[in-house]
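Single-structure report; data block below.
In this view, the complex is presented without one of its protein chains, the others remaining in place.
To keep things simple, chains are lettered A, B and C as they appear, and every chain counts its residues starting from 1.
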Amino acid sequence: MSYKIPAFRHPNLPRNELGHTTKDYEGAVSTLCAGCGHDSISAAIIEACFQKNVPPHRVAKLSGIGCSSKTPTYFLGHSHGFNSVHGRMPSVATGANMANRELLYIGVSGDGDTASIGMGQFVHAVRRNVNMVYICENNGVYGLTKGQDSATTDLGSISKKGEPNALEPIDLCSIALQLGATFVANSFSGDKTQLVPIIKAAMAHRGFAFINVISPCVTFNNTPGSTKAYDYIRQHMASTNTVDYVPPADEITAEFPEGTDELVTMHDGSVINLHKLEKKHDIHSRSSAISLIQEYRAEDKVVTGILFIDEETQDIHETMNTTDRPLRDLGTKELCPGGAELDAINDLHR
Amino acid sequence: MSYKIPAFRHPNLPRNELGHTTKDYEGAVSTLCAGCGHDSISAAIIEACFQKNVPPHRVAKLSGIGCSSKTPTYFLGHSHGFNSVHGRMPSVATGANMANRELLYIGVSGDGDTASIGMGQFVHAVRRNVNMVYICENNGVYGLTKGQDSATTDLGSISKKGEPNALEPIDLCSIALQLGATFVANSFSGDKTQLVPIIKAAMAHRGFAFINVISPCVTFNNTPGSTKAYDYIRQHMASTNTVDYVPPADEITAEFPEGTDELVTMHDGSVINLHKLEKKHDIHSRSSAISLIQEYRAEDKVVTGILFIDEETQDIHETMNTTDRPLRDLGTKELCPGGAELDAINDLHR
Amino acid sequence: MKRDIIVNKFVIKFANVNGTGSASANKLFSRSVFRMGVPISPKNIFPSNIQGLPTWYEVRINDTGFLGRRGGIDVMVGMNPQSMARDIQEVEKGGYFVYDSTKPIDPSLLRDDIDFIGVPLTEKCREMYEDPRQLQLFRNVMYVGVLTALFDMELEVVKQLISEQFKGREKIVAPNFLAVETGYEMAKKLHACPIAYRVERRDNVGEKILIDGNEACGLGAVYGGATVSAWYPITPSTSVIDNFARYCRKYRIDAETGQKNYAIVQAEDELAAIGMVIGASWNGARAFTATSGPGLSLMNEFLGLAYFAEIPAVLVDVQRAGPSTGMPTRTQQSDVLSAAYASHGDTKHICLYPSTPKECFEYTALAFNLAERFQTPVIVMSDLDLGMNDNMSEPFTWDDAKLYDRGKVFKEEDLENMEERFGRYLDVDGDGIPYRTYPGTHPTKGAFFTRGTSKDEYAIYTENGEKYIENMKRLEKKWKTASHHVPKPVIRKTDKPCTVGVVHFGTSEASTLEALHHLNGMHGISLDSMGIQSFPFADEVGQFIEDHEYVFVVEQNRDAQMRSLLINEYEFDPECLVPILHYDGSPITARFIRHEIRDWILQTTTSPRRRSRFY
Partner (left out) sequence: MKRDIIVNKFVIKFANVNGTGSASANKLFSRSVFRMGVPISPKNIFPSNIQGLPTWYEVRINDTGFLGRRGGIDVMVGMNPQSMARDIQEVEKGGYFVYDSTKPIDPSLLRDDIDFIGVPLTEKCREMYEDPRQLQLFRNVMYVGVLTALFDMELEVVKQLISEQFKGREKIVAPNFLAVETGYEMAKKLHACPIAYRVERRDNVGEKILIDGNEACGLGAVYGGATVSAWYPITPSTSVIDNFARYCRKYRIDAETGQKNYAIVQAEDELAAIGMVIGASWNGARAFTATSGPGLSLMNEFLGLAYFAEIPAVLVDVQRAGPSTGMPTRTQQSDVLSAAYASHGDTKHICLYPSTPKECFEYTALAFNLAERFQTPVIVMSDLDLGMNDNMSEPFTWDDAKLYDRGKVFKEEDLENMEERFGRYLDVDGDGIPYRTYPGTHPTKGAFFTRGTSKDEYAIYTENGEKYIENMKRLEKKWKTASHHVPKPVIRKTDKPCTVGVVHFGTSEASTLEALHHLNGMHGISLDSMGIQSFPFADEVGQFIEDHEYVFVVEQNRDAQMRSLLINEYEFDPECLVPILHYDGSPITARFIRHEIRDWILQTTTSPRRRSRFY
């Protein structure tokens, strides 16, 4: 059930330099749960593309499988999109980028898609510095398959402290930094004032730009010791053993000043403590970015903002010294050495 | 062509507490190239098992595919071994460990096997803290498939400095540390005095013990601007376009005091600068281990030794709270709830 | 409209929005019918999404016990405005459309060949509940009350089920009672109850139970002695593991120590899941995984290793509609070929094809015996229809006298007493099955090296062509041996001599048998039937086909995959195997099978047997 927004355009909507309104960057109506953080991220992508005057059709959207990976249908309806297979978007994006270095590549993935099945491909896309924006819509859970644990950090880490020690979560930003990623940022789906500029910066970056976005899952981010009062419903569901009820919910927003902390309450009442970096933070030191994450984590805080940028980087085409033209545009003439050369090659084999 | 060493035992060989000589820890004759670093590692494993009085048959050896992954045939002939598929040893080892927590698991892999195809499984084995010794025999090249680049650090990094900037190598120790590995060490195949104690410590560790061992490949670690004088042979081979010549070579050894640097010359003349940690190095700080690697790398040095140990760790069985008995030993009685229970279950479905 | 009264023989469908909690209400309804002794078969038709999209629940109520999908809807409970237009269309002439009349139906949608029954559910709920979540949940329970009145069902049964459901959470019981009673009363007040379709108490379900195939598989794994499970979530297989875990928590936690006599690892993907299963099995545990098509594809390399290195592995493949991601919440039997021949090179895997929850239970348990006996992967081929829908089933039984068959394993004593050299891949008994040892068994004897490369009888690596062939032929022999130990086909003969047969497997069974019930006797023909239970095929499978001039092969895929398996493994003239293929993602119906077979029979009397559609 994915259909296009009606073509009606409000005459007074602001237009960007290309004459487009934000409507021109929208996609089909979302089929995610009401209040899902992923939808906020889609909105931020739309806004960022609008503000950066991106021609919509010069974007290619790629994703894996998951609720998060569905979202490319819900933004940039004039762009080609590719919803590939679970965990393998990085390779598809790498190949696409090889074929045409001129488009803007936006990859969307989830924490399951990236940190579990996709870990190998993620690592190697980082390493190759493929020129793309890679957004991991990280809800700390497998949404689409209904609530299994994922390998990434628990959203409501504070309220879950009492729980028995399970496996250590994987911090994707740290891993990316360790692997030599040239752009690494962390953000929160509900913090549009932070997220939009980060996405714009990522689009401007030449190389692999990784954005981890904490994105609450309305439905399955349920802390057992939840403080929210819908216990009744929960008990009902637990008893019937049929988990098909999604309580109505609103998007969680958290817009707060740079340099400050903010306690954000999740749908189930668990709390996450965000710390927003100030502009003056030095984004050119990889090692201090790594330590920063660790330091805040030690205080049970999650640091958000652009953590690191290396502007002096080479993207994969530069490393490989491929032609400036999109490879896909080369024709028979440029590509085929021709019959006469073939005779010469034959001769070498006699 | 893999056959057992003749059973002849020298009567004067030293015996360990179990009454075994090192011969009892040997395997079939190696079919690797003469001088291959991997053979030195096999020798170190044999020595370590001997010294630690490990009953040979209580070890399970597992590997992926590659020259390195062949080596389990060449040590511990009385142990069961499993040469699985390329890059997937971690999952096989995890499963094996689930079935019987009482054996000692030694996994052997290569840099291709671990850092390329196996990256995803490696990451998750670290994260689960599977109780095993994981040795990556890192030669910075795909040996068995004849010399392709791998994703790990170039051995002869110093002499290769002039080369155009290719992709950043992956530092497996840093990644393991970042992922929360509970035992991380780096060593050199030719440094038996360091390697044997490290392997012993790894075997003593309860949890995932990662050892990255730099292990020169005689045959394919060839720097183009090699200083060694076998240019003639190289030219010969280049011209005939048939690369089947392996020059005779000896094992590269490098035994040097703790706390010092050592320039080690590889088979092709390239040079690697090792720094051996002193005993007094604090092995309990994860973050300082990470920085240590970085600091030495900035000086073009490779730091060796045990980088980090977390003794307070839980292995996966403890995390899961599985029974102390090997699961594989449980019988029908313990496992099957029986017919009467089944009737009760039926009743619940009426 | 004047109608005949139809008792216990109709199809009701619920149109809902997913995420609104309708599933438990719908289940309450169908269980109530079942409790009244009337056979049912419910089917979930749900989207690959979590909230806000149309979802349906179709229940066939059938006195005589036909349990396949019938086709056609008699009563539609239309609770979803989004899908209302087509929901109304779908009702058979003379049927009913029950809806929430808080908002009137768009008049253009009205039909005069069906009855519309409106009940202002939302309106009523707004009066009763403040919390919007409660409103949503209880509206569902309320329409169950409405139906109870309309069909003249026993309200007490519904309430009894509610009490059982919420046992231990008593304060939830009362409001549920209230909701169901309110619906009941509203219906009585607003409409002439009962309507033409009715549910009356019978004694037609006997000992039967109502359970889904995935729960049965999970339970089968517990009974089969699985101690290690490694898996990766994927619809529709996830609940196999959920149920395994649930029953393990119940039966496998040591009362004294609180420790688990099992280990479940959520792997990072399907390659890792099957790798863990192989590692655990190699090390002597009974291990299994569950997955669906995409996962099976990812397991290809490892399955070849297990075949060639001869390591047991149990895999439950709950098939969904392919290819690729396909329709993840729809059913198909389209992994038949890819499971049977998974992996490159010459490979074949034992497959079992359960048709009922009872077979899910038994075959999953059996799979461990077979896997260990034959030291090879065993794939239980379930599907979404069987796995995720409640199916009526014979109750499960277990013979406590039987111990697990752990296959040919040399223990420490065996090795100790052994004079000859241990040969891991020696065909000691002439049945193609070699002996294995577990790691760590004996200090000096019985250790061997397992590998995916070619080896001799002593597990020593070899590139010798003759040794290779010897080994491959032994594997063929083992395969032949296995064909005598896998479950035999279920053959149902008519009482007349019969030249035509029907072959089915898995979830095509119920609809096939119903179709046959109607066909037999028609057109002067009668049809024998055979339900294939396993691959390799038991000898009886070939015999049945040879005994008939031609047979129809009913399956739920496009490419007639089981038919391919049959002609690959035997020497039948393919012309004699007529494919009957249903693959739109919905469970196959008796109607479809009946019509296809009838058409074919009518047609072949006038046209040559070789028909172009076979290509």
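Rule of thumb we're sticking to: a residue touches a chain if its C-beta (ideal position, glycine included) is under 8 Å from a C-beta of that chain, and two chains touch if they have at least 3 such contacts.
Nothing here was measured: the structure is a model prediction, and the numbers come from that model.
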Omitted chain's touching partners, listed by label: A, B, C
Touch criterion as defined above, residue of A:Val92, A:Ile175 or A:Ile293 at the omitted chain: A:Val92
Residue of C:Ile6, C:Met327 or C:Val409 in touch with the missing chain, whole complex considered: C:Met327
Touch residues of chain A, complete complex, unshown partner: 1-3, 55-58, 60, 62, 72-73, 77-85, 88, 90-100, 102-103, 120-121, 123-124, 128, 317, 320-324, 326-332, 334-339, 341-343, 345-346, 349-350
Contacts of chain C with the absent chain, listed as residue ranges: 47-48, 293-294, 296-298, 300-301, 304-305, 307-309, 321-330, 332, 334-335, 337-338, 341, 343-348, 451-454, 463, 465-466, 468-469, 472, 476, 480, 557-559, 561, 564, 567-575, 583-586, 610, 614-615
Touch list for chain B against the chain that is not drawn: 1, 31-34, 65, 67, 85-87, 116-117, 119, 142-146, 148-149, 151, 219, 230, 232-233, 235-237, 239-242, 244-248
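Rule of thumb we're sticking to: only the chains that are shown with their structure count from here on.
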Of A-C and B-C, pair with higher C-beta contact tally: B-C
CA centroid of chain A to CA centroid of chain C, Å: 36
Chain B-chain C separation of Cα centroids, rounded to whole Å: 44
Residues within chain B bordering two or more other chains: 120-121, 123-124, 128
Overlap residues in chain C, where contacts from two or more other chains coincide: 268-269
